[in-house]
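All protein chains but one are shown in place.
So, chain A:
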Amino acid sequence: MGIISRGFGGRRRESVPGLPPGQYLTHDFPVLSAGPTPRIPLDRWSFTVATETGEKKKWNWQEFTALESEDVTVDIHCVTKWSKLGTTWRGVALDTLLADVETAADYTMVHSFGGYTTNVPMEDLLDGKAWIAYKFDGEDLEPEHGGPARMLIPHLYFWKSAKWVNGLTLMNDDEPGFWEAAGYHMYGDPWLEQRYQGD
């Protein structure tokens, strides 16, 4: 479009490798969510995978945290323009959770306590690309950041990394989740700046 703002750019931040287009670096950990923060007691926590044929597999907190977990250091990118580099998490890889699940589904819907949903293609959850994280920076995950456990899918915009997760539905066809139905992009690749529908 070529609108140039004379005098703009004097306060620019230093350019940082690892920053997708349109993003800026933050050292805080901003919070973004649509409603109040739910507090989920660990004895009421569970995570359920439901396949496209209706079969279910469920873990309680003890069973979930007994699964093999991984420490990961990743960059995260929020659609509201902030990025945070080198964040450290501990969680269970979706590869581990889905290892014994029989499915041919290409799509998934992530579900959260409180009713939030977000859609993610199956291949974006597998091969070491996604975790259900329950520690951040060595500490138990705070409720406002999605504790007891949240999705961590760092290669997509962070709204895909649903907080307070409690389940995953496997689907043959893609469907929009909460923000996707409100005009946000179905996939959300930060490197392609897929912020909104049509990007």
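One rule holds in what follows: a residue touches a chain if its C-beta (ideal position, glycine included) is under 8 Å from a C-beta of that chain, and two chains touch if they have at least 3 such contacts; residues count from 1.
The definition used in the following text is that contacts and distances are computed from a predicted model.
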item	value
Hidden subunit of the complex - UniProt protein name among "Oxidoreductase", "Two-component system, chemotaxis family, response regulator CheY", "glycine dehydrogenase (aminomethyl-transferring)" or "Monohaem cytochrome c"	"Oxidoreductase"
For chain A, residues in touch with the removed chain	1-9, 11-13, 22, 24, 26, 28, 30-38, 78, 80-82, 114-116, 144, 178-179, 181-183, 195-199
